[in-house]
Every structure is written in structure tokens, then in C-alpha cells.
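In this view, the complex is presented without one of its protein chains, the others remaining in place.
The block that comes next holds chain A.
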Amino acid sequence: MAARPLVTVYSEKNEATPTQVKLPAVFRAPIRPDVVSFIHDQISRNKLQARAVSTEAGKQSSAESWGTGRAVARIPRVRGGGTHRSGQGAFGNMCRGGHMFAPLKVWRRWHRRVNVAQKRYAITSAIAASGMPALVQARGHVIDQVAEIPFVVSDKVEAFRKTKEAVAFLRRAHLWADIEKVYNSKRYRAGVGKMRNRRYKQKLGPLVIYGQDAGVARAFRNIPGIDVLNVERLNLLKVAPGGHLGRLVIWTESAFKKLDAIYGTQSAPSELKKGFVLPTAKMANPDFTRIVRSEEVVKAVRPARKAAAAPKVHRNPLKKFALMKTLNPYAAVIREAAHKKQKA
């Protein structure tokens, strides 16, 4: 399978410690944006709150149709007189003040059951993607100065109690640029959510994943953009927000080491997830360039045909002075004189 290199653990001051951990096998799981996107969509429905129109909306009228023969449409009309409302249509979805077509009901199926195996597939894919700097950068995180991806920090970070310590750590680790991106992205939400306690929107920053909470959650939670998770209870909505792969993750050493036990390896099933084995990719070697240039393929393939001689491109001597000079050597003299005239 894919190689599993050693990942250096960094101290809380961003110095490389001598400890190195073998990359957990989860990071070699197949990266499936389609699976992650779908499962994310399903799971995110589980937080929905029911909404509906009132059951009597548009029906609280004693309107009755006038029947035929009165030169009006047969829609039920409001009884009585003395007001504009009298004689107006009622009840229909086409009527002003009538009920809507197919009134929304609270018993709509809001939530979705997702198969456990699918949820696990999605989360392993999301973790694998967080280990690829290309995907993390493409998602928009600022990681130019980060020492290594995946970024693993010593367990001292788990014992942080003050946000000050957390901030100092993020600055030292060159992760503060990502937080500044979050600060700069704070803006008003468009729409009515503004008056429903969802006034601001901002981007997401790094995700801190710890093995044991000795204060880390409280130290980091007030920093904008940061989410904190326990490695045994990872949340796809946080690891792949929006269904998009490549969130920047800060692992603590104990969390990183637990990953092999939680998700298993290529040879060993998971210890904590019953019956779970890491998903295998459809292609063992997905590197197209290497396949195409490999000895076996090159040997089996006929030699490349020489491309038909490219037609000579006709360039315009009026625009290309070098060409003009070969056609008319006196052009150089003319141009020189023109320059002199310009300067005069």
C-alpha cells in the first residue's frame, strides 16, 4: 500500500522534538469527495428544526362560492359587506390571503439515518485529506509557514488553561495567519438571519484534535475560527465543513497516536470500532504519470508518431521589427531617423 512516513512531533514552542510517529494508516485512506459531500449533507440535516405554516393559515374564513350565473369565477368568496374584503376570493392557493399550495407540515422527514459504515468511510476520507497540504491550501488555509502537515504537537498543549497560552502557541507555530484570515473575514450575514441571532459570518480556522482534555478545549474555544474535538468523537461536520475536504488540523501527540487504534491499519482492524477495517482504494497506485512512464507501459506501447511538421507561422513584419529588417535592411535606418525626430 502507500508508504507511511514518520511525522515529527513539535513542541508547544514549535521546535521539532526528537519524537517521531509513524503516519497513522487513516491518512492513506481513499480520498472521496463525493462520499464526504453526500454524507456531510445527510448528517447536517440531523440538526434541522421543524418548520411549517400554521395549520389554520388561510382557512379561517367562512367564505362560500357564489356558484354559477353571477359572472364571476367560482372561487369561494368572503361573505358580508361593508369592507373591501367582502366578495374577495378565499381559500385557494391562488387567492390573496388564502392557504398556500401543499402547506408545510412539521412531519416532513427532516432527519436522515446514515449507515455507520458510510459515516466511518467519510470521516476516514476527511482525515486523509487533512494530511494533504495541497488540499488544505486549496480549501483556503494559510499554511505557508507551518512546519509540517499533518501538524502534530506535544501533549503539553492539552494542558493549556489560558487562551493566552493558546494564542502564543498558535503564533509560534505560524498558524496565527490562518486565524487572522478568520478575523478579516467577519462580515454581516445576508438576509433575515441577521435578526435571528445569526448576525455575523466568518471563515473557519484550524481544528484542534486532542487525546485528553486537560484544559485545551477551554483554552482554544474562544479564539475565532477554532474548533476543538476529542479524537475518539470526531465530527464530520467539523473535519470537512461544508462537505469540502482539507481542513487544517492540529493534532496533539496522544490524539495522533490513538488514530491507529481507533481506525485500524491495513493489516489490523480497528480496536474501538467493531468490525471496521480501513477502506481500500480502487487503485493501488493512483499516480497516472508514473504509470504512463513506467517501464512496462513504455515497452508495450508503440513509439510516438512524429507530429506533422508544424506549419510555419507567418508573422507580421510591421509588428515584428526583426523580420522587417531581414526583408528590408533600410528599415533600420528609417527607424533610427524616426527616433531622432522623436527626440528632436
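As a convention for this text, a contact is a pair of C-beta atoms (placed from the backbone, for glycine too) under 8 Å apart; a residue touches a chain by one contact, two chains touch by 3 or more; residues count from 1.
Everything below uses one rule, namely that contacts and distances are computed from a predicted model.
> One chain is missing here; what is its name in UniProt, given the choices "proteasome endopeptidase complex", "Dihydroxyacetone phosphate acyltransferase-like", "Large ribosomal subunit protein eL28" or "DNA replication licensing factor MCM4"?
Matching "proteasome endopeptidase complex", "Dihydroxyacetone phosphate acyltransferase-like", "Large ribosomal subunit protein eL28" or "DNA replication licensing factor MCM4" to the record, the invisible chain is "Large ribosomal subunit protein eL28".
> Which of A:9, A:31, A:153 or A:207 touches the chain that is not shown?
Going through A:9, A:31, A:153 or A:207 one by one, A:31 is the residue touching the chain not shown.
> Among A:26, A:95 or A:146, which residue is in touch with the absent chain?
Of the candidates A:26, A:95 or A:146, A:146 is in touch with the missing chain.
> Residue by residue, what part of chain A touches the chain that was omitted?
Here the touching residues of chain A are 2, 5, 7, 28, 31, 33, 128-129, 131-135, 137-140, 143-150, 174, 244-246, 286-289, 330, 333-334, 337-338, 341-342.
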